[in-house]
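One chain of protein is taken out of this complex; the other chains stay put.
Every chain is named by a letter (A and B) in the order it is written, and numbering of its residues begins at 1.
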Amino acid sequence: MKPMRATIRSVLTAIALCLALATPLHTSAAQETVPDGPTTAPTSAAETHDLAGLVSRLPKASYNEKSELAGAIAETGNPRVELILSSFSAGRLQATKEGRVVIALKDDGPYEDALTGDKLGMMEGIRLKKVRVNNRLRGELHGLVARLALSSPDASIRRHAARETFDAADPDSLPSIEKALSRETESDIAETLRQARAAIILKNGVVDEEGQLAAIETLRDRGDLEALNALLGLDKSDNLVLRESAASAVRSIKRTLEYWDVAQNVYYGLSLGSVLLLAAIGLAITFGVMGVINMAHGEMIMLGAYTTYVVQQVLLAVAPSLMSVSLIISIPAAFIVAGGAGILIERTIIRFLYGRPLETLLATWGLSLILQQAVRTIFGPTNKPVVAPDWMSGAFQLGQLTITSSRIWIIVFSMIVLAVLMAFLKYTHFGTQTRAVTQNRKMAASMGVRTNLVDALTFGLGSGVAGIAGVALSQIDNVSPNLGQSYIIDSFMVVVFGGVGNLWGTLVGAMTLGVANKLLEPFAGAVVGKIVVLIFIILFIQRRPRGLFALKGRFVDA
Amino acid sequence: MTLELSRSLLYLDDITVSFDGFKALNALSLLIEPGEMRAIIGPNGAGKTTMMDVITGKTRPDEGSAMFAGRHDLTSMDEARIANLGIGRKFQKPTVFESHTVWDNLLLALKDSRGVFGTLFSSTSASQKEAIEELLETVHLTDASMAMAANLSHGQKQWLEIGMLLAQDPQLLLVDEPVAGMTDAETAQTAQLLRKINETRSVVVVEHDMTFVRDLDVKVTVLHEGSVLADGSLDHISSNERVIEVYLGR
Partner (left out) sequence: MIFHRLKHISWDLALGVYVTLLVLAIAVPFFNLVVPEGSAFHLSTYMVTLLGKYMCYALLALALDLVWGYCGILSLGHGAFFALGGYAMGMYLMRMIGPRGVYGDPVLPDFMVFLNWKELPWYWLGFDIFPFAMLMVVLVPGILAFAFGYLAFRSRVTGVYFSIITQALTFALLLAFFRNDMGFGGNNGLTDFKDILGFDIQSDATRSGLFIVTIAALAAGFAICRAIVGSKLGKVLLAVRDAESRTRFLGYRTDRYKLFVWVVSACLAGVAGALYVPQVGIINPSEFAPANSIEAVVWVAVGGRGTLAGAILGGVLVNIFKTWFTGALPEFWLFALGALFVLVTLLLPRGIIGTALHYREKHLEKKASEDNAFDEIAPEQPHDEAQEELERAGA
């Protein structure tokens, strides 16, 4: 999953770079070919308050003039102003040969009239020319739009706009910020506005020392990366007091950011931990409860992931409307597929090998090879796409933490699976029988428990849970024949580390390893971090051969 | 106290072992004199096996001291060291080396160098052969000496294990339920064998079989909930009301 994501990231970066490089080149070329000749006499834009006039002059104006015109347009107070300016900055303001200015609602239309909002359809056959923008102008337009939005009646628009003004730190918006502050009722928006004002003050030194010191205070309280950047600008200030105050604020923010960084890594760790938990939880049953070394456990996870893929393909063909709940449908499906496979394996192979753990290990390893190759033969060796439903994609910000929805869902999901499984083993008749058989097979058998059946079903349960894990992992990992392999060692580590036969141990083991891994990563690197964790586990098992939550007692060694 | 210690072969004082809060042994004290044979009885869970575990170093006590021959602190030694001190243990379930012959089982048990390189270059001396022949005689396995231990009958395995203990030449033998699963004839033979062994060594026998204990005719200690409930002759014990309550009467 990592290489894949890294690739995507680097591709995106490359695209962004190309764009950044290409844009100025493009515009300068445009300037050469379409010279902004003195054909349009420079009129003071402020004189005209006529929106139509201002807009109609845009296509042929120079960049400097465009900037002035945009300012004038903003001041007309016309309700269409916001749409015009934001379309302008997005490059969607276009003009016909006759000088009619239109707005592209999407990249290739439909279009509407910029002034009246009349729907113009796709405007096929008509040549349109973009009203060009450069980066400087785009920045100004952003500021204008944000200033306009500051007075929007909708609080969420104002909140967004306040953030934008902070990012832009445009001194021109200072008056509108003051104005907005005076009537803002939402305290968080007001706070952002004050921070925006502080950033502008510091950037442009528009007020006296006292005001600037107050601004530093405000930014220190904000305490994030943007605040840090704003403060770093004061490094070279001639004013010693100011410089020291800023430096101390920078230190304070850096410390805060470090805490957030650790928190973010802990979150990543918990997220990884829940992935490990999901992968290991089935093993905690087959290995932990039954004592069966199932090296094909990873392949049970893989079967679950492929089931998810198949379910989605079927839904796509049969009932596309159900796609948004495809994952929910996949859960029972994966449980049945993997659980069924598990029962089959138990009946045909493992039951002949009870009490011979090393042989079980070898036979199930062989089985894992067969399953991998079977899936490769049927589905091909390439990754299969599994679509994430809308409610699982996206991310949100919690303080300085970036939290992706899919990860949160996996954490929640793993907890649910664990809880259900524990309740199942504890409160159902089947659970009691399972525990009876694993504790004393002969006694259970003589009390009428059908041990063969219980064995098969318990193994099926463990495998089925692995299948469910596969559904979740299909969301964050590549669905390929090798999916299972990457989890098998980790899963064993978790179960062994946590203590065999104890689901709580599995939980703590998974979370500890997950968090340890992620906390090590920043300064050890991913690979070394993993090695360190592996070595740690090896050493740990030396000290406590039976894991974190070992069952103690006189029967343990028997 | 010190006098007791110096007189004793095995001296357990105030031993406590707990597993997850459950006290398997609770301030157990026990004293075995050189040359003594002692029978230990007690209901299931009384702590008999745990006591053996503590003496042989398999389990470390949470509290208390265990001394051997008045000067060796057993609580700080591992199994191998304790075995080499001269404490032999026979398990409840006979454990012999099934893929070795009876002869090799005894050879491995025979007192000799236990070092890795010692065994790598060792060869069996004439005196060792003689010792093994003698042991085979003692445990009635001469005819089976080249049989694989796996193929022995249950009783034969018990004897082989006792033979292995003797081969170690221990001062103290711990014997856990030696007659479980034996025929009456075998039981009688075993009692005889233990008495013979007792001529030169101390023996501690844990047993459920009252006939067998009566046969042995030695001092009996009753364990209950991890500590000593009573000790004395079997007749004395049998008349003790608390013993009747927790064990015999039930």
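We take it that a contact is a pair of C-beta atoms (placed from the backbone, for glycine too) under 8 Å apart; a residue touches a chain by one contact, two chains touch by 3 or more.
Bear in mind that the values here come from a model prediction, so they are computed numbers and not experimental data.
Of the candidate positions B:S6, B:S76 or B:S153, contact with the unshown chain belongs to B:S153.
For the options A:G77, A:G99 or A:G366, the residue in contact with the chain missing from this view is A:G366. When the omitted chain is restored, the residue from B:A39, B:A83 or B:V213 that touches it is B:A83.
Residue-level contact of subunit B with the missing chain is found at 56, 58, 78-81, 83-84, 88-89, 91, 95-101, 103-104, 107-109, 114-116, 119-124, 143-148, 150-153, 164, 168. Summarising the interface, subunit A meets the missing chain with residues 293, 349, 352-353, 357-363, 365-374, 376-377, 489, 492-493, 496, 527-528, 530-531, 534-535, 537-539, 541-543, 545, 557.
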